[in-house]
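Dumping the structure here so I can ask a few things about it.
With one protein chain removed, the remaining protein chains of the complex are shown where they sit.
Letters A and B mark the chains as written, and numbering starts fresh at 1 in each.
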Amino acid sequence: MNSVIKGTSYVLVHTPDMVLHNGTTQTTERIVNPESEYLKEVPKHLRSFEDAVNYYPNQTYIGNLHPDELREVELPWYNKTMDGAKRYGKFGEIMPQEEFLLLVQASDMFEVVRLEKGFVESHKEAFMANPIISEDINARIHEGVELSEIENFVNNEDAEGLYHDGKLVGCVKRAHDIDSNLSAHVMHENLMSKASSVLALLYAVKNAGIRKEDVDYVVDCAEEACGDMNQRGGGNFAKAAAEVAGLVNATGSDLRGFCAAPTHAVIEAAALVKSGAYKTVIVTSGGCTAKLGMNGKDHLKKEIPILEDCLGGFAVVITENDGVSPEVNLDLLGRHSVGTGSAPQAVMTGLVISGLEKGGLKILDVDKYSPEMQNPDITVPAGAGDVPLANYKMIGALAAKRGEMTPKDLNDFVKNHGMIGWAPTQGHIPSGVPYIGFGIEDIKAGKVNKAMIIGKGSLFLGRMTNLFDGVSFIMQPNSGETEGGSFDKAEVKQLIAEALKDFAQNMLDKAE
Amino acid sequence: MAILEGKKAIIIGDRDGIPGPAIAECVNTAGADVVFSSTECFV
Partner (left out) sequence: MDLENQKRVKEFAEEFGPENLVVLLGAAEGEAAGLAAETVTAGDPTFAGPLTGVQLGLKVYHVCEPEIKAEFDEAVYDEQISMMEMVLDIDDIVSEMSAIRDEYTKY
């Protein structure tokens, strides 16, 4: 029996100060052009928390605005404010930087995070008032240290500064004096990923209506690596985040595959549950500080705010079939294999067609495609194009090449089978998975019958292979059967045996 | 006169446009020598 997607969570963390201090576009600039005008301009073009909350695509990400409604809002979006925008949404929330820094401290198990006393004092109450933050997490908040101590770590011990409103309010210390894998920079990056994953896990448990103790296994599919000099990607973010989130019965592991990782992870989670290995698995990921302000130079040149100012996180809860939630169909998996090549049409054929053909399905049989759902408000001004639109055109072009439609139907295909992008450019975060939350609703409401989730990854960036990668799966309505709710095989055999026995007895009786 | 014949070709592909290896396949048919092929990613 297919496993089901019982719930999801989507969270954003507004981290404007990390744009300047931790985004690689900015940190690279600081190395090559320390006196650059760009670095001076960045702080003036960062958005306030309110602006990030009121931003249409962010409201879609946390569940307050369906993608179909977002499409009706004319681009550009950065200069528009959504009426009725809220910090909290049905999938999660947009957490402000000051509260997130407290969550980061609570997620740190090695006392490498230090926050200034006054800062903790000012924001502790708001942090603890958040209903998703449980008592055990609250109890982990330290009272903080003197600013001079933090300054000393930053100035003399290579600590990575934590800033709020442009002021130093804390630091992440290095976890080893020599090992670069435990440097302050790496610890900072990993702790931000971990803490945003914790937030995603907390919402996922709540949204799926399960208990924390129900979770057997967690798969982390972020793009960071944690370990030391003897095992650089040793892991394990999944279990580390599960610990903070209080998933006491869970173990877990990390799955990596660039932006394709989330889709790989959901497939593997669904297989783990379907096989009976585990009953409840959560796929989770936190965000990526390196990508903050990635296209900031282009945004500034076009005189628009720096829109890449949020970390993204998400989680997907996979359980045994409950008779209600949408199923993951493991019979129709698409994949880009080693031999597929890198021609765009070969890639799309591998990702889309190879799965559909197993079920004798056509491209047009899938109601909604969710490839890479990057927000075009961010990518178009940066010269990176409208990524979801390009993907839809490729899928449509394939349908045209295969004679399912004519090239002039391409626009209709994009409109009917596609969506406009809304996810932040956080690499793995936009890749396929952002639609799963809305997909559950659309499928349950009968609006969508089959949705294909597609993950694509640029493996070549790791300089280990020139290959591309990607996988896809299909979400479909629940068949209505539940685990144990239908006859089990042994029971059926028993019934047949009894019927045959009665029949034989009847024959014998008659013969006598 | 041919643009590519006998030249050294440097390929800067794009993950969301045309990736490097796909371009290299084509360039090899035009008599140029591919000395470098890379694929960029903006997202």
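By definition in this document, contacts are C-beta pairs under 8 Å (C-beta built on N, C-alpha and C of every residue); 3 or more make two chains touch, one makes a residue touch a chain.
All figures in this text were calculated on a predicted structure; none of them were measured in a lab.
For subunit B, the residues touching the absent chain in the complete assembly are 2-5, 7-14, 16-20, 22-23, 25-27, 29-30, 32, 35-36, 38-40, 42.
Considering the complete assembly, subunit A touches the hidden chain via residues 28-29, 32-33, 36, 297, 343-346, 348, 383-385, 390, 393-394, 396-398, 400-401, 407, 410.
The rule we apply is simple: only the chains that are shown with their structure count from here on.
The mean-CA centres of subunit A and subunit B are about 33 angstrom from one another, to the nearest whole unit. Interface of subunit B with subunit A (complex): residues 15-22, 25, 37-39, 41-43. Across the complex, subunit B is touched by residues 259, 294-295, 341-344, 372, 374, 379, 382-385, 387, 390, 425, 427, 430, 458, 460-461, 466, 468 of subunit A.
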